[in-house]
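One structure follows; several queries about it will come next.
With one protein chain removed, the remaining protein chains of the complex are shown where they sit.
Take a look at chain A:
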Amino acid sequence: MTGKTGKISRRKFLWIALLTVIAAVIGTVAILDFNTVVIKMLKHDLAHLKVDETSYETFVREAEQKQHWQGKFFDWKKRQLVRFSYMVDAILPSFPYKYKYLQYRSDIVGDFLLSTDFFINKMDRDKTVTYIGLYNPYLRPCSNPFSNLYYPQKV
């Protein structure tokens, strides 16, 4: 605030706004761990499907137990990028590497759907999507839902 008029200067206002945003982001990042972010993203992105509510939690829990994210699919750096970008995405329309964040977000959604019966039910939006087990090609080989096994070439 300035002494004479009781108004804050434009520069000061911008600084306060910027610091508030930074504090909000840091606070939110501290609160929202990666698993919480994943659940929020899945609920948002799959709102158009009828997903069994327990599926999200089960997926995240099993992924944590089996160190799914720590494997080659999502290393620590990627997980942090997803966390930060998720917060920033709510505030800014565009930011560096947003396209990469959206690709990773697609990967997470895809991984979740592969762990459910969604593709087994031929992507039927009317059927409830239920978790069937963390997608692991070594335990469930030949289950790439877009391959020739599911779309054989018509002769």
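The rule is short, and it goes like this: a residue touches a chain if its C-beta (ideal position, glycine included) is under 8 Å from a C-beta of that chain, and two chains touch if they have at least 3 such contacts; residues count from 1.
Assume contacts and distances are computed from a predicted model.
Peer 1: Absent chain per UniProt: "Glutamyl-tRNA(Gln) amidotransferase subunit A", "Peptide/nickel transport system permease protein", "GMC family oxidoreductase" or "Nitrite reductase"?
Peer 2: "GMC family oxidoreductase"
Peer 1: Of the residues A:G27, A:G110 or A:G133, which one touches the chain left out of the display?
Peer 2: A:G110
Peer 1: Which parts of chain A face the unshown chain closely enough to count as touching?
Peer 2: That gives, for chain A, the contact residues 45, 48-49, 66, 99-100, 102-103, 105-107, 109-110, 113-114, 123, 125, 136-139, 141-153.
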